[in-house]
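In what follows, a single structure is set out as structure tokens and then discussed.
All protein chains of the complex are present and in place, except for one that has been dropped.
Presenting chain A:
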Amino acid sequence: MNPLRWLVGRFPTLALARRNLSRATLRSALAITAVVIGVVAIGAIGTGGEAFKQDQLEAYEGFGGTATVEPDVQFEDGNLTNTELSDGDIDRIRQAAGSATVLPVHEPAGSFVQTQSGTLLFRARVKGLENPGEFYEARNGTMPDNWRRTIVIGARIADQNDLEPGDRLRVNVTDEFDRSFEIAAVLKPQGFSAPLGADRTVFVPASEFESGGYEQAIVRVDTTTGSVDAATQAIEREFNAREQLVRVEQVQEQREQFTEFFGTVNQFLIGVGAISLLVAAVTIANTMLMAAIERESEIGVLRAYGYPKRAVVSLLVAESTILGVVGAAIGAPLALGIGMAINQLLLGDPFAFTAAGLRYVGIGVGFGVVTALVAGLYPAWKAANKRPVEALD
């Protein structure tokens, strides 16, 4: 006996189910497509989301030894006080943090940026730095050594407005300056978790600002020689011994907040994917109901010939489950393919799947098959409980 024949003899229900499906090829194909969409939605959102998370976490890695120091702004008698860090404060931070690099930042409240043709860059923020080369690398152009008359801009601003080194932007900061600068460099993308939101920032030389105060200071510790925890504590001791004057926050903490936030967003997206599987379930239930009605008399014949109800249920559930299994079998590689594309795009390695990402593909496959099985139950039950006499009339 050949192996195929043996299989058919062993699992006659599956063999019958497969042939029944081949009778309504287009209908079966459509039901399968619905499952494929569901499985791909869950799998691709899951793996893609994980890749995105990895990408963002990698960005945080670069800031592993970084903390931000901000004045703890107070609101007293209708006035804001303690809004700036003075040059003296910066010196105290430098001393407290020991070997750390301290980067004071001007973050003016009122500013706007315009292209030469007059277009406003609404989303651009303006920040003043002394030496951006300490912190960032250039993607295009070169970071200026002795920074005076030029600006450097974030990758996102450059990409969204087709800007490159050599172009000019007009930067207006209320009460400070209003003039045109040449772009010296475009920064490498930093990810949205970068402490200064560098991707959306136009950096101007700190020397353009006449006021002495800074809104923020970035403290970076070389983690091979020092500890950002120690630096943080030292700064806290220096400023906050008697009253809270500054807020010190490690990027690490922000990273945890991000992970938590991201988990919620991803779960929501997976939920959206799950809804598409629900739609697939409706499609399959509909397909199977139609099949059951169409084959009513045939099912009557099976019953007349002594097929128990259970056998009829098994046959129809096997049919719907096959739809789910085929759908999942097509959907899983597609989801992995999309995941690979996203991995390549965000992480630079198509195979940079995480266990969590792959688990989403598994969940998609599992849900796809189970959904199809469950969707087949009611039509099967209905067909099996039809009295053979009625079915044969």
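One rule holds in what follows: a residue touches a chain if its C-beta (ideal position, glycine included) is under 8 Å from a C-beta of that chain, and two chains touch if they have at least 3 such contacts; residues count from 1.
Operating definition for what follows: contacts and distances are computed from a predicted model.
J.: So one subunit is absent here. Using its UniProt record, which name fits best from "DNA polymerase II large subunit", "Putative ABC transport system ATP-binding protein", "Glutamine--fructose-6-phosphate aminotransferase [isomerizing]" or "Bifunctional protein GlmU"?
T.: The UniProt record for the chain left out of view names it "Putative ABC transport system ATP-binding protein".
J.: One chain is left out of this view; which of A:114, A:254, A:297 or A:354 touches it in the full complex?
T.: A:297
J.: Considering the whole complex, not just the chains shown, which residues of chain A touch the missing one?
T.: 1, 5-6, 8-10, 12-13, 16, 19-20, 22-23, 297-298, 300-309, 311, 387-389, 392
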